[in-house]
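One structure below.
Selected chains from the complex are presented in situ; the others are not included.
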Amino acid sequence: MRYLPNTAQDQRAMLAAIGVGSVEDLLVKIPAKARLSRPLQLPPALAETDLVRALRALAAANAHADDYVCFLGGGAYDHYIPSPINHLISRGEFFTAYTPYQPEASQGTLRTIYEYQTMIAELTGMDVANASLYDGASSLAEAALMAMAVTGRAEVALAGGLNPLYRRVVATYGSGITMRLRDVPAPAGVLDADAARRAVGGKTAALVVQSPNFYGCLEDIAGAAEIAHAAGALLVVVTDPVNLGVLEAPGRLGADIVVGEGQGLGVPLSFGGPYLGVFAARQDFVRRLPGRLVGATVDLDGARGFVLTLQTREQHIRRARATSNICTNVALCALMATIYLAVLGKQGLTRVGELSMAKAHYAAERLTRIPGVSLRFPAAPFFKEFTLRLPRPPERVVARLARQRILAGVPLKAFDRRLRDCLLVAVTEKRTREEIDRLAAALETAVA
Amino acid sequence: MPYDGARQYDRLIFELSSPGRIAYSLPEPDVDVEGARARIPAGYRRRQPAELPEVSELDVVRHYSRLSQLNYGVDTHFYPLGSCTMKYNPRLNEDMARLPGFARLHPLTPEGSAQGVLALMHELAAMLAEIAGMDAVSLQPAAGAQGELAGILMIRAWHQANGQRRTKVLVPDSAHGTNPASTTLAGYETIEVKSNASGEVDLDDLERHLGPDVAAFMITVPNTLGNFEPRIVEITERCHAHGVQVYMDGANLNAILGISRPGDLGFDVCHFNLHKTFTTPHGGGGPGAGPVGVKAHLEPFLPVPVVVKQGERYALDWKRPRSIGKLQAFWGNVGMLVRAYAYIRTMGPDGLRAVSDNAVLNANYVMKRLEGHYDVAAPGPCMHECVLSARRQKKRGVSAMDIAKRLLDLGFYAPSTYFPLIVEEALMIEPTETESRETLDAFCEAMIRIAREAETDPAAIHAAPRTTPVRRLDQAKAAREPDLRWRPRQKPS
């Protein structure tokens, strides 16, 4: 077996050195009743060529974004991934290393994380960012927990525009403890300020606002900050960092904690994961942050070096009183984002944002020219994604366009019955005008 | 810092930046940008651009290639890091996970257009259930710790469904930190259960704590000293007798594939670390995947959605009213699931059994070769890892940490140190089954050499490491004056 170097001869020699006759003799501590008395019932081993054939067949049965024109969003986006990323993260020294517990032998990972923390802090306009959490939704859950710890309050107010999947994750993380959720409606697609003022009060640990929100609409973050702060609550902003070349940094609008999904920063779609949980906060919360932090220091000779620091926050030291239970995070995805941001750089990220924004607005304009198709939230500004109302059941429309190799968008019925006639359409810089026109033509026939 | 070509990696990407340099390539707009921008309220638009680096593509490739060379990885070094199962990460799995049909697939693709990946997930869940002797598996947890949270929350929901309000979870003092942390997160009080010298549960102490207020007992098998809990079946039975659910931390599953199954031992829940037992790479800290398996009585509480097969069609089942909810936005770390699937299909049942046999053999071989030179935390035979104590060396002023640093100079990554907490000066060694006898011998010779140096010149060991890109780092300074992000003033002149 190519992954098992010990030959029968090796095994004999090693058993002899140990002084036993067989591996069975090493398993003596396992009582008979604890032993499995039959072989595992799994399919037999496959040779490399056969396995490749089998997996190619499975992969071929999926409508992926290389073969289909993809307008799907809702928390994951088909942004362009520059070619150097995969080459660099595929270097064994990066992807086969563990968490950098021995800093002298892990400076590569430590330096890239320090760069990552810096880039995220810059982008979000916050003081500090951690080394990553699992994904955007679990980052939000951790933010809610941190807000509770910081404020000593138990209530978390969620703006109606929050991705329903995120809301579900926050609810799950909060289900064991005392967290109470309050939903603030967004009838017009964005947070209703008056409703928010009513919902946010002395018991509120945090007000959570996502912008652009699930419907694609842009929220008034500064306004939300006022409401939260007026009540002594924190403002937690859920952002999509790839937009922050064009959209204002939440930190500059009053956010106390900024979380988000970093998938757009060079991380493959991979049917939903692994993704990148972005987490940034104000300096005064640094000792409350969940997850790992890398800090700069010096070595014996005074040379600059980097280490995992402030670990007393973490489970392996603080155990039951840790700020979070997270251990393994998504370091390699954070590396993808680091390389992505290095490649795109100051100008490129702005270009990506502008192109996505412009193409989305072109698409909205083009699609709403189709009879019966309209914007569901016409009053609210949007960025790269928008919600359409269709004259025909979105599920059917989507199925029909899929046959033309177009993934037209996400039907919202499954997320909100009230939006059963709505389709969420996302447009990234990768979409061409020609592709958008194709979508429009196909949609027009489909709803006719 | 004076410029030194040989230490160019010392620069951070920001320190390579020069205004106007670019590494990206984007098409010219084919639609109106200005018009769109005008639609965005001025206050919502970014005023100052983010200070991201401005470099060329070669700068990027050279910088990160060089940084990578500062790491030790399994690909370049033996990595005996206990409890982490740093086995070989097959290249084939990397290729499979990168097939566009998986890597470029959007999570909200209509189910009918994602049958291949759903089939894979369904099959993988079934295979993991068989391996662990569980009735159902959720692939959603992003890592072991999240699997723990999911598991404890399901136990909580089950107790509640039974109208019970239990408040405590028992965890051995030898447990990994995530266990108590997850317990707290799930809203329980953590009660420590004592272990004996072999890291085995002190049954009297356990008995003392078991009671109507205890929701669950969380235990790692084999335990963190690398020993199989000899009375494990009795333990799970006693727990059940008190209505206490038993959770198995599956981080050490690599020791018992095809040998013993958590489900058969009486466990109600267990998680898998696909990034340990099932070869998905550790990536410098992640991503991983932590599927969680449960017995039938807990199945209704699994996270949503569950991948189900309806006739010939695979689907995501959301209609599960008693579900604990969701742990991440989508369906799990599918990229890792593809790798684990490829691994299990590559190994087959006999291959997986051989994995554990060789993991156990390698660990015992190392323990045997080193027992004369270091104290052994618990008498052998061990399972897939062995824990040594540098007690003896400590007397000469050489700590477990010193030994770890010296190993780096000798061309090996270090064992886990100071874990489990119940062993003084712990050195936790997990060779894994993918390392050859020659490599184990080389490692043992290095360890023996260090033991000798501890006698003859401890100073040499304190000076280690010398061959690494940096020498020992000032941890105190890092924590005292946290410097967590680069700022221009740091730019070397």
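Here the chain labels run A and B in written order, and each chain numbers its own residues starting at 1.
Here is the rule we go by: contacts are C-beta pairs under 8 Å (C-beta built on N, C-alpha and C of every residue); 3 or more make two chains touch, one makes a residue touch a chain.
The structure displayed is predicted, hence computed values, not measured ones.
**Student:** Stoichiometry for the complete complex in this file, please, as a label-and-count formula.
**Tutor:** A x2, B x2
Methods note: only the chains that are shown with their structure count from here on.
**Student:** Using Cα averages as centroids, what's the distance between subunit A and subunit B in whole Å?
**Tutor:** Distance between chain centres, rounded to whole Å: 19 Å.
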